[in-house]
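Removed from the display is one protein chain of the complex; every other protein chain stays in position.
For reference, chains read A and B in written order, and residue numbers begin at 1 within each chain.
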Amino acid sequence: MAAAAVLRKNGTALRLRRGLVSVIGLLVFWEIGRRLHFPFLSAVPAPTEVIGSLDKIVGNSKFWNDWISSFSRVLSGFALAQLIGIPVGLLMAMSRTLRYLWFPPLEILRPIPPLAWVPTSIIFWPTTELSIIFVIFLGAFFTVVLNVLGGARAIDERLIRAARSFGSKPRDIFWRIVLPATLPSIITGMAVGMGVTWEVVVAAEMIAGKSGLGYFTWASYVGGNYPQIIIGMASIGIAGYVSSGAIRFLGKHATPWQQRI
Amino acid sequence: MATIETSSPDRTARIAGTSAWALMLFRLRLWLSQSSPYLGFVGVASLLLAWYLLTEFFNVPRFNKLPGPVAVWREFTSRSPTFGISIYTPDYYMHIFWSIWRVLQAFFWATILGVPLGLFMGWKRTFRDYTFPVLEIVRPIPVLAWVPVAILIFAGIASREAPVIFLAFLATFFATVLNTMLGVESIDDVYFRAARCLGSKPRHIFFRIVLPGALPFIFTGLQIGVGVGWFSLVAAEMISGEYGLGFLIWDSYVLSQFPVIIIAMLTLGVVGYGFSAIIRIIGATLMRWADRSAI
Partner (left out) sequence: MTTVAASGAISIRNVSKIYDPGGANVLAVDNCTVDIAPGEFCVIVGPSGCGKTTLLNAIAGFHDITSGQIELDGKPICMPDFTAEPGADRIVVFQNGALFPWSTVLNNVTYGPVVQETSSSSEAKEKAQTLLAELGLSGIGDRYPNELSSGMRRRVEIARALINDPKVLLLDEPFRAMDALTKGVAQEFLLQAYDRVRKTVFFITHDLEEAIFLADRVLVMTTRPGRIKQTLHVDFGRPRNYKIRSSSQYLALKSQIFEAVREEAIRAFEAGERELA
């Protein structure tokens, strides 16, 4: 049918339009709510106020330094978590002994929220920076290990059998079967881990930091500069989204054989 | 672990022609005959040992500032603890209660609001087209970045509890909505067709296909939701709370009551784990029909 065909061709356009309508509608509702003093909304600075503060902020170099601070912490902690977590996960997947040995202690430590480690971390590490990075590391580490372990253990046994029937040595099996097959899980673990990382960084900066986007948001609140809070929140959201997006993008290229939903 | 075990002992036992109790005993014996429990024990023991050696025995620099297992244990089991928190003090249980109570409230609201929303978003394309973009824009903002806004919103209107619960609610809500929506989308189209053939009206499709079909994912979402809710709650308590385990951690740090920090941390771990386990069990009972492990 002609109508159905047209609709299908413009499917994405239609979805985009609908999405735009709802977002703009929400912004308008927010603005009105603030102006007309709706019960909960009236306390939140309106979109127009936020945009008004924007040019003051964007010109301020300290704001961009906060971006750099947060990003550098995120990257350090995240990279560390991957460097240690991926090998640990792979080792646990391949060696039953190590798995039985390490899994219980990990399962005991994992439910402790990373932020609960902040005071211990501060006591232990000489600088605030290191203590924040450590907490970030913890947050991402467990995610990584779990995803890698899960992915490696889920490899179809038949693939490994096929490789062995070709006369592969354990080294070959690892590099040519296990690693590529686990790669999608590693990427997923990274993307999720990145999300966790930003959650932790923001909170850690609010609690114990003196720079960074989390600190910026909190300081804006304490200093009574409310529109800046929204700018801070939006910045963090964008930063997190861009980071996760970058990982997924790199991931897609690293695993061209995967068809994503 | 992030799996839902859905072959209940009842079902397996019935098929095997024995009783659930005998089956569990058998599994216990089997487990004990393998190396796994003993290695696990060694793993945990070595962790404790390392902790002890580094902090109290060898007095390794940096580590010696941290409270060791002996100090923590002594404090935890003393009848009149130096810092006021042990298994004998009612304050300890009060903090636990407050944290749990808040999480339950957050969880309740997130489920009541999140599951129906997720179900509709998964079921009706039009509804999803309008609601999903808004969700996807708000979702990347870390829950804890909402702390100042949460405080502002509820200032003067609700109790001081509201912002803390709100933050836990947000985290759980997003996880619930997303997983529920994915759950509906995971339902094979064939079931919808079969239902239509048999003369279903929309309300039948919703309650008899969409809801039961999405249930495994809903429970995964609830498990995840409780986890992130717990995580956000603790952080919120640390930033701006009174009572609660998160508050206890921060307060003890500020007052230099270090063993209490560890007590609170471990309690957090245990309670958090307990929550997930309870949800997992409820899920497994409700979904005896499923024979899969969903992550």
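By definition in this document, a residue touches a chain if its C-beta (ideal position, glycine included) is under 8 Å from a C-beta of that chain, and two chains touch if they have at least 3 such contacts.
Since the structure is predicted, the reported quantities are computational estimates derived from the model, not experimental observations.
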Candidates B:L135, B:L167, B:I209 or B:I279 - the one touching the absent chain: B:I209
Residue in contact with the excluded chain [from B:R62, B:R125, B:R160 or B:R288]: B:R288
Of B:S36, B:Q105 or B:S200, the residue in touch with the unshown chain: B:S200
Sites on chain B contacted by the missing partner chain, in the whole complex: 11, 15, 188, 190-191, 193-201, 204, 208-209, 212-213, 215, 287-291
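Heads up, the rule we're going with is that only the chains that are shown with their structure count from here on.
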Separation of mean Cα positions, chain B and chain A [Å, integer]: 19
For the chain A and chain B complex, residues of the former touching the latter: 14-15, 18-23, 26, 39-41, 43-44, 97, 100-105, 107-120, 122-126, 146, 150, 195, 198-199, 201-203, 206-207, 214, 217-218, 220-221, 226, 229-230, 232-234, 236-238, 240-241, 244
List of chain B residues in touch with chain A within their complex: 1-2, 35-36, 39-44, 46-47, 62-63, 65-66, 126, 129-134, 137-138, 140-149, 151-155, 157, 227, 230-232, 234-235, 238-239, 245-246, 249-250, 252-253, 258, 261-262, 264-266, 268-270, 272-273, 276, 295
